[in-house]
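Quick one: the structure is below, and I'll ask about it shortly.
As you look at this complex, bear in mind that one protein chain is not there, while each of the others sits in place.
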Amino acid sequence: MLELKNYRTQVHNDWCPGCGDFGIVNAIQMTLLEMQLEPHRIGLFSGIGCSGKTPHFVNAYGFHTLHGRVLPIATGAKLANPSLTVIAVGGDGDGLGIGAGHFVNTGRRNLDFTYVLHDNGVYGLTKGQASPTLPKGLKTKSMPAPSIVEGINPIAMAIASGYTFVARSYALDVRHLKATLRAAIEHRGSAFVDVLQTCPTYNDINTKEWYAGDDLPSKAPRLYKLEETGYDGRVADPTVRDETNSKKGNALLKSFEWGEKIPIGVFFKMEVATFEDQLANRMPALKEKPFVEHDIYSRDISPLLDELA
Amino acid sequence: MLELKNYRTQVHNDWCPGCGDFGIVNAIQMTLLEMQLEPHRIGLFSGIGCSGKTPHFVNAYGFHTLHGRVLPIATGAKLANPSLTVIAVGGDGDGLGIGAGHFVNTGRRNLDFTYVLHDNGVYGLTKGQASPTLPKGLKTKSMPAPSIVEGINPIAMAIASGYTFVARSYALDVRHLKATLRAAIEHRGSAFVDVLQTCPTYNDINTKEWYAGDDLPSKAPRLYKLEETGYDGRVADPTVRDETNSKKGNALLKSFEWGEKIPIGVFFKMEVATFEDQLANRMPALKEKPFVEHDIYSRDISPLLDELA
Amino acid sequence: MVNSFTWMIGGPQGSGINSVAENFAKACIRGGLHVFANIEYHSNIKGEHSYYRLRVDSREPRSHVDWVDLLVALDRETMFGDLNKVHPTHRGHRHEISPGGGIIYDSGLKLQPESFGRDDIKLFPVPYMDLLIDALKEFGKDKELSKYQVMVNTIALGASIGLVDYDFDLATEAIKEGFTGRKAALGDLNISAARHGYDYAKKMFGQNAFPIKLRKQPLGAKRMMIRGVQAIAIGKLKAGCGFQTYYPITPATDESEYLESHQPDYNMIVVQAEDEISAINMATGAAHAGLRSSTSTSGPGFSLMAEGLGWAGITEAPGPVIILWQRAGPATGLPTRTEQADLRFALHAAHGEFPRIIIAPGDVAECFYDTFDAFNYAERYQVPVIILADKFLASTYKDIPLFNTDGMKVDRGDLVQEADLAKSPDYKRYQFTDLGISPRARPGLKGGVFWTTGDEHDEYGHITEAADLRVRMMKKRMNKVELASQVIPNSKKAILHGPTSAPITLVGWGSTKGAILDGMEDLRADGIETNFLQIRYVNPFPTDFVQKVLSSSRRTVAVENNYSGQMAGLIRERTGIAIDSKVVKFDGRPFSQNEVYEGVKDVVRDGAKEVTLSHA
Partner (left out) sequence: MVNSFTWMIGGPQGSGINSVAENFAKACIRGGLHVFANIEYHSNIKGEHSYYRLRVDSREPRSHVDWVDLLVALDRETMFGDLNKVHPTHRGHRHEISPGGGIIYDSGLKLQPESFGRDDIKLFPVPYMDLLIDALKEFGKDKELSKYQVMVNTIALGASIGLVDYDFDLATEAIKEGFTGRKAALGDLNISAARHGYDYAKKMFGQNAFPIKLRKQPLGAKRMMIRGVQAIAIGKLKAGCGFQTYYPITPATDESEYLESHQPDYNMIVVQAEDEISAINMATGAAHAGLRSSTSTSGPGFSLMAEGLGWAGITEAPGPVIILWQRAGPATGLPTRTEQADLRFALHAAHGEFPRIIIAPGDVAECFYDTFDAFNYAERYQVPVIILADKFLASTYKDIPLFNTDGMKVDRGDLVQEADLAKSPDYKRYQFTDLGISPRARPGLKGGVFWTTGDEHDEYGHITEAADLRVRMMKKRMNKVELASQVIPNSKKAILHGPTSAPITLVGWGSTKGAILDGMEDLRADGIETNFLQIRYVNPFPTDFVQKVLSSSRRTVAVENNYSGQMAGLIRERTGIAIDSKVVKFDGRPFSQNEVYEGVKDVVRDGAKEVTLSHA
C-alpha cells in the first residue's frame, strides 16, 4: 500500500505563499495515491514557469522541459514507452502562448495522456505579464495598461483541437480537482484539464475571493459544477456523428460561460482509438510489449540490402 | 481606372496544370481590381508551399516569407504602416501545422487584415504528405497509409482563436471567392477565409469531381451557400454577450458539417475595435498618420536622462 | 571508346526522368558496370526543368563530370533553356555535350540542325509520339495516349541503349522490377516502349552512329545501387533506432519515407510532427525514455531545433541522432540544391555551451557506418549527435558492395537495469563518477526514479543555482567530448588519402570526397601530385592529426561547397594553420570531378588564394 509520502520529494518548494500551484501538486499526489500508481510507472512532464517546477516536488520520473515544449517531449516518451502513465503540466503561457502550436496538434493525436494547464492568467515566473487566457480589457497588478487582445478560451481551444476529454477544475478545490484528474488519467486518450489557478502575487483580479464571488451582490461562488446541473458531456457512441457534434457543440457553448457563473467539471468526453492503438495496429509487435523493451541488438538488415541489389 | 493587367506580373507560373491555386490568385486579382485598390497600397504576404508563390504573380508589394511565419511578418508590416491593405495567404500546413501557434495568437489581436488559407489537405510542395486539415482515416495518393490523427477544422479553430470574420469559399468558384474576399478585406478586423483548394497532383480525394458530388447518389454538389439558407453569422451588437456567444455557437455547429453537404460563405462576423485602433488610443499621434511617416530624426531623449539623474 | 560514358536525361518535372535514369543505371550495374547518378531539379512539382546525370564506367566513378556524351531531351528547354521567359534562368544543355557526343530528341519538334549551333555533335531525332503509339497499339491502349504519354521517356531510354549498343535484356529486367504485382502489365507496356526506341535507334542510326559503347563486364560480388538517404535510414535500422520524427522538408523527407515504408518490418515508429521544434523534442523525449531515437531535417528545420538541441545537451539525453541534410541557404534559399554551409551552425547551434558530436560522412557507404556509430556514441556519452550530410549525398546514387556488418555492435553505454538499481537504492541520474559518465536509468524501471531539467541541476536532476555544483556539472558535461575523443579511433576522425608526401594537400569534408578523389587523378595525370585530408569528425576534432598533416604540406587547398570556407576557418581556429587557398562553390550545385581539377589547377598555376567555381 503506497502512502502519500511515497509521492513526495524533499525538494524545497519556492512557490509564493498561498499560490494555487500548491493545490495542484497536492491534488496530483493525492490522485496518484488514490489510484495506487507506482511512482516508477509515472512520467510527470512540465514546461517552464512557476508551474514548471512541479515535477521536482513529486516522486515520479520527472521531466522539467523547455518553455512551451512539454507536449512534444511527453509525446516522445509516451510513444517510446506506452506503459507509462504520462501526465504533462504547464502554465497558460507555456501551453497557449509559445506552445499553442503543439497544443493544437497534440490534441489531434489522441495520445493516451493527461495535460493539466495551470491557468493563472499571467506569466508568473517572468513577473506577471498577461498570459493568453487573460480576458481583454483587464489589467493585472504588474501590467502597465489593460490587455488589448482577446483572451483564449482553453476549453473551446481544446475541443476544437480534438482532445477527447476536456474538463475544468479549480486549484483550491482539491477534492474536485482530484476527482477530475482521476477521470482524466483514467480516460483512454488525450485528456485536457484547465485548472483555474490563483496567483496571489500577480493576478489580483481572479483571486480566491473573486472565485468565491465576494464581489458579487449575491456573494455566491462563481464556480458551479456541471455535474450538478444535469449537464452530460459524454459521447455514448462516437461512431454516431450527430451525437459527437452535438456534444461538442454543447461543450463549446458551455465554454463561453464566464462571468458571474463559471462552470467546472467535464465538458466533453469521447473514447476512440488512441494514437498508440493505431500504431500498434500497424506494428502488432508493439502490442506485446512497449518498444523500449524490444531487443534492438540483432536487427537483420540483409533484406533491405537485397532489395537494393 | 485600374485594369486586370495592373495586378499581374510577368513571372512564369509553375503550379501544376489545373491547380486550385490559379483560382485563388485570379480571385485575388479580380477582387483588388473590383475594389480599385492601388497596387502600391497593398501588401501581399505568403508562407512557404505551392501557395507561397502567390505574391510573385500579383503586382503589389509582395512578401514571400518563411514556412509558418507569414502572420508575424504581416503583422509587423501592418503595424508599421496601417495604411496598407494587408492580405496574407498560405497553405494549410503552413498555417495550421507549423504556424498554428501564430494562427491562434494572431486571431486574438484582431489586426485589420485578411488571411486566406489555401486548404488542399496536403503538403503540396513537399510532395503530398497529409496536412493538418486532412480528415482522419483518409489516405491521399502519396501517403503510405491512412492518417491516424484527427483533421483540424479551420473554421472552428478560427472562431475559437478570435478572428472576427470567418468564412469559407472554394477555389474553383471564383465568383463566390471574389465576393468572400471582398467582404473579408472590407471587414475591419482579422478576417479569415478558408479556401477549399483542389490539388489535382496529390489530393485525389477532395477533387473537383468530389466537390461537385459526382460520387454521390444524388450527384448534387457538396458545396452549398450559407447565405442561401437564411443563415446569418453577423453579430449585430457585439456588446451584447449573449448574441455574440450564440452566433459563435451557431458558427461552430455549422463548421462541423462536412460530408455530403459542406457549407461555404460567412460563418461569423463581428466588428469591434482593432489592435491598431487600440494602439492609437494609447498613442494619438498614430491616428494622424502611419508610423512610417513620422519624423524619427529628432527625438529628444533629455527627459529620460533627467529622469535618471 | 568503351565503358566511359556520361548520359543525361532532361525534361520537365513530372516527366519521370528519375525512374528512367535509375533503370538505365540498374541495367548497367547488372552488367558489371559502375555508376554515379545525380539529379538537379527545381523547387516545383510539375513543369520546371530537371535533369538527371548518369555516369557509367568500368571502374567505380565517385563523382560526375560537367560534360555529357549523350543527352536525352524530353523537351525543347532541355536543349535550349528558358531564354524565352521574362525571367530566364538557363541556356539548356546543348553546349555541355562533349565533342563527338549526341542528342536524342523528339523529331516532332522539327528542329533545324543549324539551330543547335554546333557542328561537332550528332543529332538523333526520334519520333517519340509515333513510337509510343506503336507500342501502345500492341496492347490495344493507343486510344489512351494521354494517359501513357509520360512513357516517351522510356522510348528515349530504349534509343539510348540502342545507340551505346548495350544489352537490351538488362534494361528489360530493370524495368520489370519496377512494376510488380498489380502493376506488372504496365511493366510490359514500358518494355515495349523501350524496345520500340531501341529498334528505332538501331535501325535508323545504324550500328556505329554513336562513338561510345557500353559492354557488359564480368560480375563480381553483389552490389547495391543506393542513395545517401537510404544508407542513413538503413544505418538507423541496423543501429536499433526505434523512433524517427520528421517534418517534411527537401531533401530530408525521403529518408523518413524510406523508414516509414519499412515500418512494419522493423517496428520503427515514424511520426510526422507539426514542426521541427516538435520533431527534435519528441525525439529527445523518446531517447530519455530509453528508445534509440532520431530526427532528420534540413537547414530551415535545424534552425528551429536549436533550443531543443541545447535541452538534449544539458539533460545529457542519450541522443537523439540528428541528420542535417544541408541544402543551399540561407532561409528558403535554393531548397532543392546542395550546399555545405551549415558546418559552423551545427557546431554552435543553441545558446550556452554543451557537448555534441558531429560527423560528416563523405560518401554513401560512410553514411551507413557513421550513422550506426552515431547511436552508439549518443548513448555511450549521453549527447546529441549530428550527422552532416547534404542534398547531393541524399539523392546521389552509387553502386557499392553490400554493407559489411561484421563486428558492428550495438553499445548502449552504461544503461542500468532494475537489478542494479535494487542494489544501490539512492539512484542519481547525474551522479559524478570517476569515468565521467553517469549510469543511466529509464522511466519505468523500479528504483530508477530520476528528474531531469534544462535548468542547472544537482546529481538527482533537481534545479540548483549553487555556483560550485554549476561548475562541476559544466565540467562533467563538457568533458564528455574529450572522453569521446579518446575512444573514437583517430582513423575514423580524419583520413589522409593519397601519398603522404604529396606537395599539395587538398582539404575537404563531407560530400565533396568523391569529386576530390576523382579530381586528384586528373591532377596526377597532369603531373600535379596531391593528397587529400578528409575530415570526417567535426567534433571531436582531430586536431593533432590535422596539424601534423597540414604542417608537413607545402601547399594546402580547401575545397568546400560553401562561400566562406567554413572548414578552413575551423582548422585555423583549432590548429592556427591558415589554409593557403580556397576552392569554393556556392551556386547550389555539387563539385564535379573536372571542377576540382580546374580549381586546384588555378591555384597551382596562379597561386590564387580563392577560386569560385560555377559550371551550371
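Note that the chains take the letters A, B and C in the order they are written out, and that residue 1 is the start of every chain.
One rule holds in what follows: contacts are C-beta pairs under 8 Å (C-beta built on N, C-alpha and C of every residue); 3 or more make two chains touch, one makes a residue touch a chain.
Small disclaimer: the values here were computed from a predicted structure and weren't measured.
**Student:** Of the chains you can see, which ones touch the chain that is left out?
**Tutor:** A, B, C
**Student:** Would you indicate which residue among C:A287, C:M520, C:L570 or C:V583 is in contact with the undisplayed chain?
**Tutor:** Of the listed residues, the one touching the omitted chain is C:L570.
**Student:** Among C:E144, C:D265 or C:E353, which residue is in touch with the absent chain?
**Tutor:** Residue touching the chain left out of view: C:E353.
**Student:** Among C:M1, C:A221, C:A419 or C:A467, which one is in touch with the chain left out?
**Tutor:** C:A467
**Student:** Touching residues of chain A against the unshown chain: what are they?
**Tutor:** 10-12, 14-17, 48, 50, 66-68, 93, 97-98, 100, 123-127, 129-130, 132, 144-145, 201
**Student:** By the contact criterion defined above, which parts of chain B meet the unshown chain? Give residue numbers in ascending order.
**Tutor:** 9, 11, 38-41, 43, 45, 48, 53, 55-56, 59-66, 69, 71-81, 83-84, 101-102, 104-105, 279, 282-283, 285-286, 290-292, 294, 296-297, 299, 301-305, 308-309
**Student:** Going by the touch rule given at the top, which residues of chain C touch the chain that is not shown?
**Tutor:** 42-43, 87-90, 277, 298-300, 302-304, 306-307, 310-311, 313-315, 326, 328-337, 339, 341-342, 344-345, 347-354, 453-456, 458, 460, 462-471, 474, 478, 562-564, 569-570, 572-574, 576-578, 586-589, 612, 614-616
Assume only the chains that are shown with their structure count from here on.
**Student:** What whole-number Å value describes the gap between the mean CA coordinates of chain A and chain C?
**Tutor:** It comes to 42 Å between the two C-alpha centres.
**Student:** From the mean C-alpha coordinate of chain A to that of chain B, what's the distance rounded to whole Å?
**Tutor:** The mean C-alpha positions of chain A and chain B differ by 30 Å.
**Student:** Cα centroid separation between chain B and chain C, in whole Å?
**Tutor:** 38
**Student:** I need the residues of chain C touching at least two other chains; which ones are they?
**Tutor:** Within chain C, residues 263, 274-275 contact more than one other chain.
**Student:** Mark out which residues of chain A touch at least two other chains, giving numbers and ranges.
**Tutor:** 101-102, 104-105, 279, 282
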